[in-house]
Structure formats: structure tokens, C-alpha cells
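Removed: one protein chain of the complex. Kept in place: all other protein chains.
Take a look at subunit A:
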Amino acid sequence: MDIDYFRLIDRIVDLNLDEKRITVEAQVPTVHTIFEGHFPGFPIMPGVLLTEAMAQSSGWLILGVLKFERMPFLAIVKEAKMRGFVSPGSLLTIEAKLEHEGSGFAVTKVKGRVGKELKCSAELTFGLAPFPDPALRVHMDAMANKIGFPLQAITHD
């Protein structure tokens, strides 16, 4: 997890396009300035970052379903629940499922766990748009490679 660059997902553990489901891992750093303020003596991951991690997990799933033809942008956060504290050094496992693919939008349901303990969940809606800049597409390809996105999964139907 690279909080400074808002790259919160470390690796894709599983991507099942038939079931439209993804599992990813995100290693929360043990030390970061965020934890100095949030909170002194009781460092925990901010809920907004957990929500963003759930959004990025969903984003990779949607990119896979759409074969990288369009970019998902977070539009609506519903039912976001922070169910337990996430401490520095935790390994977050996030599972996202595509709930609905509409015309120009997609909806996911996401859950984040540390071990077996459910820590956060949400229903997220994304607007789907053509990549607004070629540099973004190049970046997403590089990130996909870095986090182990199974590109073979989208090259075979």
C-alpha cells in the first residue's frame, strides 16, 4: 500500500470474470505520518482510505470485466460501514463483486477483512468513461502488471 500515491492495492489474489468477483490484498504500512494524527496513541486506518481501498479493488474488477476498454470513476458511496479498527501493519483482504453493469455505470458490493474479521463494507457505483488521456491507460497497464493483474483472463473469452 503506497498511501502517498493513493495506490492502495498491492496484489490481486484472484479474479473470476465468470462470477464477476475479485479478491485483492493491501498491506497497511506499519509507519506513516497519517497515523501520527489519526490518532496519537491509537493509530488506525481512516475510514476514507478503507473506502478508497474498496473502490480501487472494485475498479480493478470492473477494468477486467470491461477488458480495459473504459475507466471506472467512483461516483456514489452507499452503505459504507467501518465495522472495526484497522491497525498499522494489518493485511487487508478485500473482496468485490459486480452487482450490476448498467449503461455507462457499474455497481459493486465490497467487503474488507483482516484475517476472518470483517472490517468494512460498502456498495459503490462507478461511472464508466473512455480513458480521458492515453497516459492514464499506460499507467493503468503498468499498475496492472505491478499488482499481478491476470491479463490472460481478459484475452480469452
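We adopt the following convention: a contact is a pair of C-beta atoms (placed from the backbone, for glycine too) under 8 Å apart; a residue touches a chain by one contact, two chains touch by 3 or more; residues count from 1.
Here is the rule we use: contacts and distances are computed from a predicted model.
J.: When you check the chain that is not on display against UniProt, which of "Peptide ABC transporter permease", "Cytochrome B oxidoreductase", "Copper-binding protein MbnP-like domain-containing protein" or "Acyl carrier protein" does it turn out to be?
T.: Per the UniProt record, the undisplayed chain of the complex is "Acyl carrier protein".
J.: Thinking of the whole complex, not just what is shown, which of A:G84, A:G127 or A:G148 touches the missing chain?
T.: Reading the full complex, the residue touching the unseen chain is A:G127.
J.: Which residue among A:F68, A:F105 or A:F131 touches the omitted chain?
T.: In the complete complex, the chain left out is touched by residue A:F105.
J.: Touch as defined at the start, partner being the missing chain; which of A:V31, A:V48 or A:I76 qualifies?
T.: Only one listed residue reaches the unshown chain, and that is A:I76.
J.: In the full complex, which bits of subunit A touch the chain not displayed? Write them out.
T.: Residues 75-76, 100-105, 107, 125, 127 of subunit A touch the chain that is not shown.
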